[in-house]
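In this view, the complex is presented without one of its protein chains, the others remaining in place.
Here the chain labels run A and B in written order, and each chain numbers its own residues starting at 1.
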Amino acid sequence: MPDKTLPRTDVVIIGGGWTGLTAAYELAHEGQKCVVLERGDHRHDATSFGAPEEHDELKYALHHTHMMDVKTSTLTFRNNRSQRALPMRRLGSFLPGEGLGGAGIHWNGQIWRPLPSDLEMRSHYESRYGAQFIPENLNVQDWGVTYEELEPHLDFFEKICGAAGYAGNLNGETREGGNVFEGPRSDEYPNPPMKQPIRSTLFGEAAADMGLHPFPLPSANVTQKYENPYGAQLHPCTYCGFCERFGCGYFAKADPIICVYDRIKEHENFEIRFRSTVMRVEKSEDGQTATGVTYIDSDGLEVFQPADVVCMNAYALWNVHLMLVSGLGRPYDPQTGTGTVGRNYAYQTLAGVDVFFDEEIITNPFMGAGALGTVIDDYNGDNFDHSELGFVGGGYVACNQYHGRPISYQPTPEGTPPWGAEWKRAVRENYLHHAGIGVHGSSMATPDNFLDLDPTWTDSFGRPLLRMTFDFPDNDRRMSNYVMERAVEIARNMEHVRSYSSSNRAAEGSGYSIEPYQTTHNTGGAVIGTDPSTSVVNRYGQMWDHHNVFVFGACLFPQNLGYNPTGPLMGLAYWTLDHLKSDYLANPRPLMDA
Amino acid sequence: MKPGIRKTFARLAMLAALAPIPVMVGAQDTETPAISELEARLDDERSLFNATVSDTAPDDDLLELGPLVAMGGAENGGSGMACITCHGGQGAGDGSGAFPRLTGLSGWYTYKQLNDYASGARPNEVMTGIAQRLTEREREAVAVYYSVVEAPIEKPLGEIDLGLLQWGGQLAAVGSAEKGIPACVNCHCAEGTGNPPSVPYLAGQYANYMSYQLQLWKEGVRDNDAMGVMSAIAEKMSEEDMRAVSEYYMRVHNPETTGE
Partner (left out) sequence: MGTLFSRRAVLAGLTSGAALSTLPINHAFAALDDKPFYFLTPDEARFLAALCDTLIPEDDFPSASQAGVVDFIDLQLAGPYGKGQFIYMQPPFPSGTPEQGYQVSLIPATFIRQGIAALMEAETGFVDADTEARSSVLTRLSEDDFDLGDLPAKPLFDELWTLTNQGYFADPIYGGNEGYAGWEMVGFPGAHAYYLSFVDKHNVPYPQPPTGINHEPGGDGRIPSGLKPQEV
């Protein structure tokens, strides 16, 4: 029995990040009483993220002060089922958030759309390359929602962020200088692209010279003063170089606090409770719906919050964890291949080329921004012919200038010792003369990569930890290597290059490691689809098993894209909210037949 | 030491023998310091960075030209009005609001303002004509000059409401989450020392000047910073906010108010 039961609310929202606050905004304006439960604290760009105190690399980038507290809750990890999973005792490979705004506070602001073919991946590959083309051991599936359906929502989120870029496909008309591979946009980016530093300019010139199609990285680091559709006012980015892992005190990086929370916090239908950790979603006796959620409040009391609608807006991994500990949906069983919760967990493949310039090129790496750079999309998705390649998927190749923070940014040429006098000299000599070219690739779901509950370790509330079983599929290793080789070709073609070296986190023969940072782009585990045997939610983000539970975030991705997930997952969020508002609320029921 | 700096030091050493150029125009604070004194003030990395306008550090000719321009002498018959008449020989300006303190402002910043006055990017009836009569090099020289002079910070006049000052201090330190105003310290640095070359100091600047500028940013009359950052901020500020933050910064680091 809970310590107390509160009066019923229309909607309870689990998590105060991008999707949760957006759900609250849209539903509160629809007349729904919304209660947001956030496990972390209140914070605000003006009062919490101001420079120069925010510009503390040790505190924020390395001691992860804005991120989740692994001391109290983490997950366990193993590469395969034959191993015993062990706790991720420190943050490393990925950095989920905690507190108002969630991970949306410390993102880089790289704002992408999926390709139309990404959303119909199985159908697309089968129709272009034949039914046998996709390797058998990959759970590649269609999303159940098309680009055309998502486009208005992707467009709206870009306007919420004041995205900066140059459209490469405006209403079907291809435009050089933008991403010529992207799906048709109904509108230009709301703001012009960012300024380009020397390194990304050289990259773009080399790529263009090779017949590739460079364009400025789409950015939610705003480039001029801007008011979003909710009335939030954003300011121009100062290129301060403290973006990813930091909050932005300049009001220049779109985040859920300034873009959404400030515009809804005074609304009569909105309430947020901090330091409130949801223990489980409660199911009705007939099992058709959820009755609300039980959470531990800031006083440590167990509270039942009844609600007509439950929105699950935690980070991808923790949405899945909450389903598993609540008994929502059927857990995935890798032995039999049945069940769906925890199925199709995927990650991303990161490779890159380090380029070292001669003295003439002075990069001033500290003049950076999270989404500053030049990128090519020629090798992403199915933008290139896969027929002879033996893999599916792809990735973008980008030359970015994020930051020159001196603990994290110490580029040294291949063969430099890892410490000592030679290392020190190499750091000193190369700091101002280096470029990183990143390969940011997709990752396919397989039957062997999944999420379930750990039998040994628990969180500070006594619940079993989430257990992650993951290694890079061979398909992804081949893909990553192929695109990396293309990046090497561009590096070779760049001016002023003295030397270069390449590396691949998903290289053949090396296991995925939980330790070095890769991306905070964990996906899947509660995927979207049209078939209840291979998806947790229907194409509207509604749980098949409990029709008043709606699920948000990257846990919906059936397999991972070669893009950063915030744009796509927010497109899905607005799509779900659109159907909630226009259809479900007036007539609560399953929106699709199982 | 960086190579560019070393080169400048060599040039500065050549200047050491030059004689001072004392000038009296009648008003207070109209004397310009000796070249050797200016040169001596450029012997550290930070002052040199603050003074540097372009890719290369100031050379000896430029340092000689600066005081001449400030005193109203120049190639095209001068600016028509000596800088020192209103801004003083040491850049102290005055509290009217029309004549800001220029002392120690970065060379890059003052040079940019002169260019913007000349082009009309920063409209100002008085300064536009003056700046237009200066050559680019003269603008650079006088900008460098005012970056290296020294002048005491003026005592604020009149009584001030402590509540207003407190509000100003709060806006300066943490902005306003309610109004969506980012803190001044983000860019102008704690204690309002500025972040040379592109972000001017606020500490010790005249309150009347600062609040007037905020008003101009807000109205869009002044719109000459990169990407309109200041307009975006000023648009969210009320007149009281502007007054508060300006009065606050005038008193920061001011020996008259802090007892330093």
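Methods note: a residue touches a chain if its C-beta (ideal position, glycine included) is under 8 Å from a C-beta of that chain, and two chains touch if they have at least 3 such contacts.
Since this is a predicted model, take the numbers as computed values, not measurements.
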Candidate in contact with the missing chain, chosen from B:A98, B:L164 or B:A190: B:A190
Residue among B:F99, B:W167 or B:Y201 touching the omitted chain: B:Y201
Omitted-chain contact residue, chosen from A:V180, A:I198 or A:L585: A:I198
Chain B residues that touch the omitted chain in the full complex: 2, 4-5, 41, 44-47, 49-51, 55, 91, 103-105, 146-155, 187, 189-191, 193-196, 198-199, 201, 204, 226-227, 229, 253-256, 258, 260
Where the unshown chain meets chain A, residue by residue: 51-53, 55-58, 62-64, 70-74, 77-79, 83-92, 195-198, 201, 236-242, 360-362, 364, 366-368, 372, 401, 404-407, 410, 418-421, 424-425, 427-428, 431-432, 456-458, 511-515
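Definition applied: only the chains that are shown with their structure count from here on.
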Rounded Å distance, chain A centre to chain B centre (Cα mean): 45
Residue ranges of chain B touching chain A (in the complex, touch as defined): 173-177, 180-183, 185-187, 189-190, 226-229, 231-233, 235-236
Chain B contact footprint on chain A (complex, rising order): 44-47, 50-52, 223-225, 232-236, 238, 249-251, 258, 262
